[in-house]
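Provided herewith is a single structure, encoded as structure tokens, for subsequent inquiry.
The complex appears here minus one protein chain, its other protein chains still in place.
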Amino acid sequence: MRHLAIATAVATSLSAWSASGAAAQTPVDYPHKVVTLVTHSSPGGGSDVFLREMAKHLPKYIKATFIIENVQGGSGARAISRLATAPADGSVFYATTPTYIYTSLLSKTQHGYKDVEPLVNFFTDSEVIYTRVDGPYKTLKDVIDKAQSSRGRWGAANPASLERQAAEQLKKAAGVSPAVVSHEGGGDLMINVLNGTLDIGIGEIPELRPQLEAGKIRLLATFDAKRMEAFPNVPTVKESGYAIALDKFRGLAGPKGLPPAITRIWDEAVPKVLADPEYQKVYRTESLVANFIPHDQYQGFVQNFGTVTEAFLRENGVLK
Amino acid sequence: MMHSLGIAFDLLFGSPIILFSIAGLIWGIIGGSLPGISASITMALLLPFTYGMAPVQAIVMLACTYIGAEYGGSIPAILIRTPGTNSAAATVIDGYEMKKQGRAGEALGISLWSGVIGSLFGLVMLVALTEPLSWVALAFKPTSYFALGILGLSVIASMTNGSLLKGLAAAVVGLMISTIGTDPISGVTRFTFGSPELLGGVEPVLIMIGIFAVSELMMQSGSRDIGGLREQVKVRLPSLNMMNRLKRSQFIGCLLGTFEGLTPGGGGSIAAFLSYNEARRWSKEPEKFGKGSEEGVAAPETANNTVASTALIPLLSFGIPSSNSTAVLLGGLLIHGLLPGPRLFEQNADVVVGLYLGSFIATLAQIVVGILLLPVCVWLVNRPRAYLAGFILALILSGIYTLNTSLADLGIALGMGLVGYLMRRAGYPFLPLILGVVLGHMVESSYRRSLLLSGGDHSIFLEDPIAVGLLLASAVFVTLSLVREFRDARNAKLKDAHA
Partner (left out) sequence: MTPRFSDNLRNPSGKTSSMTDRTAPKDLAGGLAVLAIAILYYLFIGDIAESSLADDVGAGGLPRILAFVLAGFGVVLVARAIIEGALARAPKPIVATAPSRDDDPIAPLPRALGFLGFGAAYVVLVPIIGYLPAIALLIGAIALFEGAAANWKTALIAAGGAVGYWAIFVKLLGVRQPSGWFF
């Protein structure tokens, strides 16, 4: 295995040398031969796929072998513990999503999101508001109008999730009070939007893709800050007049006290990975929006996300 | 259709689905042949191993284990008068008689052949009925799901083993376990005691392994060896003439197996006994029953294998487990994040087609594997229990650890083993508790969702025709079961008085 890794490394550097173009890359040296990327998702789950794809393309820019470790259970709490107790030398990282913030806030975990150090951000997932095509709603305004005149029925995929938070924020911003119903994940929610039980649902593109392609679902708006590349005709919620934008982030975090030498390598390498045409092809089909946030800003970003979320949960009594 | 064929082709030649189906079959026959290890326990023991597999491999393996266990159970039933699984209990009557007449090999051959017929018939029913039924589920609203959950829970009335109250109490405890974790509507935590391990609730898998397998081991502790299989037996498949004579009883087995598989609360053992009785009623030689009738082996063995396939119909289309074994299979689906219903057929077509295909392979392979495996089963049944018990517990503990690599999970399973043991001793039935655990979440969350949608108005349940139909069905079902239950109890009392 190691021989193979060396052989590939030699091969890539040779080809880089022979190409002699500016575009060619030599992977940056890294203090560890093997880097472990921890995720709380099961093999085949969201974050697991994200890491496995990334691990294929990272070695072009960082000279190391990346292996994935699935530490499941406890909605991410065990994975955070695994990370918080690992050496802070750049050999172990964890795939972050808003889940780990919610989990550390909702349970008295031994290690919380404040015990680990955000490294850099890679992507933002697009969150959208959607309805069924043969339903009465053509725009977000129609939905809000309905909620004003009678009892609106909105759906979110999970309780105490970013989608639920978005629905509550939209309620407040629009001054309406529809029922917001949580479901057992995106698929369950979609069925209830399709059969007319709900006016709208809030979810992610990958879950909706089969029905979108079948022409059964209409996208009304996106919570992204900018319009989505793949759906340029779908307005943002902000454009519709409600100042809400969501960042369902995907990035990496490490144990507290990462050496600056390490974070510098990642700060330089990640934008290049994200610009890699092969990788772009993969993540664009998943409707992931590249959103690189360097180390010094990412810590503030995650802290801020945590503070906002905590305030939301406290305000609504979910947290005591 | 072409699409399904394409998937089937891919599965058959692109991935080792055959391997998983045969492996499941082998495991099922071996587990089923060990007295004390029922089909559901055999499947529960396999659950942790399926965790790392692709979903289609896992489900195929579990379903084929179910098929194999139904045949395996008849081996000790025929040879040592001890059914390996519940549903082989009816086979004992004529199977053991045949063995006493020196026709053990013939009885095993009939059991095997009838199992193949039953599985094939059940499989046809499964393929024909499941998907159309599941499309009904697309129109299901929270109100309908609530009613469906109630229908599932109404099964409890039919399996209370003489004490309705104990069954209901067990169901409530199951419902209580289902409330552990994150609240489905508001997201606050309930009964987690601050432990992140419990945020997602207690995994039904741990409860099943504990209640079925660990408690059985505890129950059997100190009992003597099963043993008693001394002679050499060779399976003898029925001749064409005999096949012809068995047709009638097998037809009865197929019909009753399908009926019981579809009904919540049905199951292999009831189907086997019913079809034994009906086969005797319609037989040309009813006097042979009880004295080594070939039909008396064929009918129950056809029925219990039919159930192994048809019980998947309500499971796949609605997510309602109608027996212990399908409850375990539901656990297997949930491990892989597969929710039964129409979306399963749309988004996980490979799993469904693979399941059909794998079951088909296992059904055919049963004849060969069944014959080849007989000496192994005989050898295993003759092992001293002292060693078997340790090996099985070691398998359970190693297997559960692979689920989440968490020692806490082992503690939960052992704890549930104690609960199961105490329940057995005090005469409390298990399945109500299991049903409470797997259906509680659906009942609670869909009830609350319905009220949320209607603004607290209960009339929303009456506005949904599906919900009304299902609730009526549950009411009829509960009434019928209770009537039967009271009649049985009265008869038993009368008998006691006469004795």
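Note that the chains take the letters A and B in the order they are written out, and that residue 1 is the start of every chain.
Simple rule for what comes next: a contact is a pair of C-beta atoms (placed from the backbone, for glycine too) under 8 Å apart; a residue touches a chain by one contact, two chains touch by 3 or more.
Predicted model only: the values in this text are computed from it and were never measured.
Within the full complex, the chain left out of the display contacts the shown chains A, B. Contact with the omitted chain, checked across B:237, B:334 or B:397, is made by B:397. If you put the hidden chain back, the residue from A:89, A:115, A:145 or A:168 that touches it is A:168.
For the chain missing from the display, the contacting residue among B:270, B:298, B:313 or B:330 is B:270, taking the whole complex into account. Only one of B:173, B:262, B:334 or B:380 touches the chain withheld from this view, namely B:173.
Where chain B meets the missing chain, the touching residues are 35-36, 38, 40, 49, 52, 81-83, 86, 89-90, 92-93, 158-159, 161-162, 165-166, 168-169, 172-173, 175-176, 179, 183, 185-191, 211-212, 214, 216-223, 265-267, 269-270, 272-273, 323-324, 384-387, 389-391, 393-395, 397-398, 401-402, 405, 407, 410-411, 414, 417-418, 421-422, 424-431, 444, 447-448, 451-452, 456, 488-489, 491-492, 496, 499. By the touch definition given at the top, chain A reaches the unshown chain through residues 159-160, 164, 168, 180, 315-320.
As a working rule, only the chains that are shown with their structure count from here on.
Note: centroid distance chain A to chain B, computed from Cα atoms, is 40 Å. On chain B, the positions that touch chain A within their shared complex are 52, 138-142, 182-189, 192, 194-197, 199-200, 337, 339, 342-343, 346-347, 404-406, 445, 449, 452-453, 455.
Note for the complex: chain A touches chain B at residues 42-43, 45, 71-78, 103, 106-109, 151, 153, 158-161, 164, 179, 181-185, 187-188, 191-192, 194-195, 197, 210, 317-318.
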